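For this view, one protein chain was removed and the others were kept in their places.
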Amino acid sequence: MNVLLTLLRRREAGIAVMIALFCLAVGTVKPQFLTLDQMRIILLLTPLIMIGAMGQMMVIVARHVDLSIGSMLGFSAMVSGMLYRFDATWFGFDVPWWTGVPLSIAVGALLGFGNGILIQLFKLPAIIVTLGTLSLYRGMTFIISDAKQIDRQWIPSEIKGLSQTSILTIPKDFPIAGGFNIPWIVIVAFGVAVLTYLFLMHTRIGRQIYALGSNPVAAPLRGINVAAVTLLVFTISGALSGLAGIMYASRWGFVNPSNTGSGFEFQVIAAVVIGGVSINGGVGTVLGTVLGVLLLGCVAAALPLLGIPGTAQSAIYGSVILVALLIDRTVRRQGIASLKRVRA
Amino acid sequence: MAPLIAARGISKQFAGVEVLSDVDLELKAGEIHALLGENGAGKSTFAKILAGVYRPTRGTIALNGHIADIASPIVAQKLGITLIHQEPISFPDLSVAENLVLGRTAGAPLARVPWAEMAREANHYMHLLGVRIDVTRPMRGLSIADQQMVEIARALASDSRLIIMDEPTAPLTPKEVETLFGIARRLRAEGRTIIFISHRLEEVRQICDRVTIFRDGNKIATEDIGNLSDADIIRLMIGRPLKEYLHKSGHAHIGELALKVEGLTLPGVFRDISFEVRKGEIVGLGGLVGAGRTDVARAIFGIAPAESGTIEVNGQEVSITDPSQAIGLGLAFVPEDRAVAGIFRTLSTEQNITAAVPWQIAPGGLIRGALERAMAQDSVRRLRIRLASLRQPIGELSGGNQQKSILARWLLTDPTVLILDEPTRGIDIGVKAEFYDMIGELAAAGRAILLISSELPELIALCDRVLVMSEGRITADIPRAEATQEKIMSAAVPQAREVAA
Amino acid sequence: QAVGHNFKVVYIGKNTGNPYFDSITGGFEDACKQIGCEFEFVAPATAEATSQIPFIEAQIQRGVNVIAIAPNSPDAMNQVLDDARAKGILVLAVNGDLVGNESHRDANILPVDFTKTGPNQVELMGSLIGYTGEIAILSATTEAPDQNTWIAAMNKTLAEDPKYKDMKLVATVYGDDQPEKSTTEMEALLSNYPNLVGVIAPTTVGVAAAAQVVQSRGIADKVHVTGLGLPSEMRDFVKDGTVKAFQLWSPYNEGWLAAYFADGVLNGTIKNEVGQTFEVPNLGSITIGDKNVMNTQAELTTFDASNIDDFNF
Partner (left out) sequence: MNAESPAVATGHDAAPPRPRWQVLLIRPETMTLILLILGVFAGSLLSPFFLDINYILRSFTLYSEFAIVALVLTMVIIAGEIDLSPAANMALSACIFAWLQANGMPIPVAVVLGLVSGLAMGAVNAFFVIALQLPSIIVTIGTLTLYRGLAQIIAGDKSIRVPEWFIGVDKIMLVGIPLPVVLFIILAIVLGVVLGNTIFGRQIYQIGTNDVAARHAGIRSARIKVGLFLLVGVVAAFAGIMTASRLGSVRYDLGLGGELQMVLMAMLGGTYIFGGRGTILGTFLAAWLLVIVSTGMIVANVLPAVQLVVLGALLIVSIIATNLIYSRTQR
C-alpha cells in the first residue's frame, strides 16, 4: 500500500508512463515514430520550451508566475539580431558570431530583473506585472526593430549551425543509426536542465527558493532574504528567456518582432504544469519538468505523422494539460489521506 | 560581569495598541529564566523582539554590555539568539532535516547543500530528543508535537547562547517534556541561557531558576523561583486572586437536551466522540493543542463532517453537511483562529457583524442600509465593542474587539447551541473578564454552550462539566465539583491515560 | 469629381513586422512621390482575422480617399469595407483578394496572373527533378484561398500535361505559415515518403522551413525544394545549393500599380471597368480583368544563383 503510494507520489513516474504509452500507441500505427530519426525530430522540437520551462519552474516554485517570457524572448532575440544586422553600420566591423549569446542572455536578465523590481519593490502580484510587461516588452521589440524582421542572411551561419551541427555524430556508414547526431541546442537545453537541477537541489539559495514558495510567511523568520530570492528567480527566468531567444534565431534563422516568442508562455506553463510543478509553490522537480516538455514534444511530432490536421493541435494540448491536472489532483488526494493517518 | 542580555525600557505597539510597555529584564549566562503571564500578557511579543522578529517601538537591548541592534532574525541568529516559536513554523514541502538546518547563516548562497551530513546531524538530534522520525520525509503531515520537536532540535543544533522556548511543552507528552528538561539542564551546565515560557507552574518549578511575570504588557516582577508560592505567582499574573475574576456563574438553571453527539468518528482525526450539552449548561472541552477538539467542533458545525456517528439538536436527529444547515438548526461556532476563519479583514465592521444573517438585513434581496446599521449598532452597544465607526474595516480593531464582533455576529442568529473555540485566545485581560461575564449571561439566558479552551483555570471556573480530549478521543468527563488542573492534565496527556488504565 | 493628385492613400498590411510588405510599401511611396499623393502604411500587431477592422474604421474617420488593404480574412471586414465605400472611399485589395466577397471592394491588384502560378511551379519542379519521381506540396493553411487555387492548378497540370506523367504528387500538407508547424510537417513528409524527390512550397514561410529541414539533414542532392519565396529569406539556401531555384513576383510593383490606378480612378482618367486598359510608367499597359482584378506581370520571376543578388527584397 505504502509502496504504491510513494510510487504514485513520484509524479515523474506518472508522466514517464504517459510518454511511453503515447509513443507505443503512435508507434503501432506509424512504426517510423519509434526510430532514432524521429527521436532527433522530437528533441529538436523541445530545446526552447525546455530552457524556458527551467526558468518558469523556478518562478512557480517560488509561488510566482512569469507571463512575460515570450516577450522577453522576442526582445532579446531582436537585440542580438539587430547587432548582427547593423554591426557594420554601427561599429564599422562585423562582431564575432558568438556575441549574440551573452548579449541575449544579458538583455533577458535585465528585463527579468525589471519584473522582479516591480514585483518586489511595489509588492505587486507577479501575474499582473508580467501581464503588463508581456505587452510592454513586445511593444519595445517593435519599436527598436522599427517593426522590421531580421532575415536569415543576417544571422551568422555559426549561430544557425548550432541547431544542425553537433559534437557527437555517428558516421554515415555506421550500420545502425548512421549519421545520427544531436544538435548543439539540444545539448545546451539539457545542459541548462542539469545546471538547474544542481542549482535547485544542491545550493543553499536553491533550497531557499523552495522554502520561500513552501511558506512565504515563515521564510523571513528563517533569515531568508525574500527580496533577493524573488529578484533572483525573475532575473534567471529572464536570462533563460534570453538564451531561448538566441536559440530561436539559431533554430528558425530569423527574428520577427511579432511572431518570435509569442505564445511561448502558454507552451512553457503547460509543460511545467504537466511536469507536476505545483502552482501553489514549493513543489516541483527538474526531472518532472523535463518529462513534461518531452511529452509535449512527442505530441507535437506525432500529429503530422498521423496526418492529424494542425487544427486539432491546440485542442489536444488543452486536453493534455487538463489530464495532467486531474492526475496531479488524485495524487494529492492520496497525499492528504496519508497525512490524516499520521495524526491518529 | 555584565549580564548576557540587558533589555531596557522595551515597548511595542501594534496599530497604536501598546502590548508591551517599558519592560526591563536582565538575563544571566547559564540560567533558565521563566516568563509567566496570562494569555496576551506580552510574553511572545517580548520573545520575538529578542529574536529580531519585531523591532521594539522604544527601548534598547544590550548583549554582554554592548548595545545590539537586533534588526532581523538573521542578526539574532548571528548574535546566537534562537527562538522556538509558540506555533511551530515549518516548510511543509521541505524534508525534516532541511527544516532543521534552514536559516543557518554560515555558507555562501552557492555553497553546496551537504545532504548526507545534514541527515546525519538531524538524526543525531532527533535521537537526542528521543523522537523517531525519518528525517528525509517532508515536514507536511507531521503532528504538531513532532513539528515542535523539530523546532527544538533546530534550536539545539544552532548552538546559540540564548535559546527562547515559547510554550514548547504545550503539545508534548510528559516523557518528551522530561527529555527536553534533561537537555535544558545540560545546556545550562554548558553556560547557555534559556528563556522558558509556559502556563504550567509545576514545569516552571522543575527547571527554572528565576521567573519574570508579565501582566497587560508590563513587567510586574522578577524573582528567584524559590521566593514565590503558586498563589503569589497567580496573584502577580492576574492582579487579583483567581476566584474573584473567574466568578462561577452557578445560578444558570440547566434545561432540556440541546445538543447530543453519539459515536462521532472521522478516521485519522477523532473517533467515537459522544457527549451532550443541555440548555443553560456550559460544557468545557479541554486537551492539548492538536487533540482534535477543533476538528470535532468543525465536524458538528458541518465544515468537515464526520464519517460516522449521529448528531441530535433539540432531540431531533439531524445530518449537517454544511454550516448553513447548522445555522438553520440554531447552532453557532466562534472559531479558534480569528484571522483565518473569523473576520473579513478589509470589510466594514458592520458587514462583519451581519454576515451570518443576510436575510434579516435584506428582506426581499436588496440590502437595507439603515436596517443593517441599526442591528450592528445594537450589537456594538450590547457587547461594548470599541470602534470609531461601523464603517471601519474590522482589521483596524484590536483583537479583543474583533473577537467580540464575531461573537456579536453569532448572537444575531439567536443560537440555541453556541460552540466557542478558544474564545479568549490572544485577548487582553480586561476584555477577557468581560467575555467570562458574557458566557455566563448567555448560559443564564438558556443557551447551551460548548467551550473549547486550553486554559485550565478558564475551564474549571466557567464550566458545569469538563470533557477532556486526547489524540482524538474523549478521555474524561469531569463534573465541576471534581474539576482540578491535575485531573484535566492527566486526562489530556496520552501516557497518563495508560497509567490510569 | 476630380480630387486632384494630392489625395490621401493608406495601405493596411496584414501585420507589422512582415518583411513582405516593406517592398510593397516602397512601391507606394515612390509612386506617390511621382504623383504627389500622401501615403501612409499602417498594420495591426497580429494577422488575426478581425485585427484590421479598427484600422479601417480609423481611416474612414480620418477621411482618406483610398484604402488599400491586404486582407487578413476574406469576409470578416465586409461590413466595415462597405461603410468605407459608402463614404466614397476607393477600396483596393492589394496582394490577396476578398475571395468570394469581391463585391465588397472596388478592385484587386495581384502581382501575377494566379492561373499561371500553378503550372509555372510544376514546370520549375519538373526541370529540377528531370520530370520523374514522387513530389509533395507544403502549403500554408488548409483554406488559404490563393494557395488553394494554385494547388488545384498544379493537380490539373500534373494530371493532364503528358510532359509530367512521371511526376507523382503523393501528398499535400499544411504548415499554417508557422515555421514550427511547417518544419514538423516537412519532417513528417520525409519520414512518411522515403523516396520523395521534390517538395513545392507555394508560401514564403513554408519554402524557407522546407529548405531548412533539407539543409540540416544535408539531403539537398536527394530532395529538391522550390516554391514561392522572398529572395531576402532564400538567399543563403540558394548560395549553399540547398535550393536550386524558386519563384516570386515583384511586390514593389503591386504598390506602384495600386497608387497609379487609384490616381487614375479618382481623377477620371481610368474607368474601373472590366476590359479597360491603361498605361502605367515602368509597367507598360495594364488591363482590368474580370472581377476587376489586374496584375503587375504575367509570369513569375525565377530566382537562382545567377540573379539572386540583383534583388533586395
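For clarity, chains are labelled A, B and C in written order, and residue numbers in each chain start from 1.
The criterion applied here is as follows: a residue touches a chain if its C-beta (ideal position, glycine included) is under 8 Å from a C-beta of that chain, and two chains touch if they have at least 3 such contacts.
Nothing here was measured: the structure is a model prediction, and the numbers come from that model.
The absent chain, not drawn in this view, touches the displayed chains A, B, C throughout the complex.
Of the candidate positions C:N78, C:T172, C:N267 or C:Q297, contact with the unshown chain belongs to C:N78. Which of C:V3, C:A49 or C:I219 touches the hidden chain is settled by the complete complex: it is C:A49.
Contact with the omitted chain, checked across B:Q77, B:T193, B:T212 or B:N401, is made by B:N401. Counting over the whole complex, chain A has residues 65, 118, 122-125, 127-129, 131-143, 147, 257, 266, 269-270, 273, 279-280, 309, 311-319, 321-322, 325-326, 328-329 touching the chain that is not drawn.
The missing chain lies against chain B, touching residues 15-18, 301, 303, 322-324, 326-327, 333, 335, 340-347, 351, 355-356, 358-359, 362, 365-367, 373-374, 377, 380-381, 385-393, 395-398, 400-401, 409. Think of the hidden chain as still there; on chain C it touches residues 16, 40, 42-46, 48-50, 53-55, 57-58, 61-63, 73-76, 78-79, 141-143, 176.
The working rule: only the chains that are shown with their structure count from here on.
Central chain (C-alpha centroid nearest the global protein C-alpha centroid): A. Chain C has its Cα centroid 35 Å from the Cα centroid of chain A. Mean C-alpha position of chain A lies 45 Å from that of chain B. Shown for chain C are the residues that touch two or more other chains, of which there are none. Residues of chain B in contact with two or more other chains: none. Residues of chain A touching chain B in their complex: 201-208, 210-211, 213-215, 217-218, 220-225, 282-283, 335, 337-344.
Against chain A, the residues of chain C that register as touching in their complex are 15-19, 22, 43, 45-46, 142, 173-176, 178-181, 184-185, 187-188, 191-192, 208, 212, 215-216, 230, 232-233, 235-236. The touching residues of chain B, counted against chain A in their complex, run 53, 72-74, 77, 85, 89-94, 98, 102-103, 105, 107-113, 115, 140-143, 267-271, 290, 471-472.
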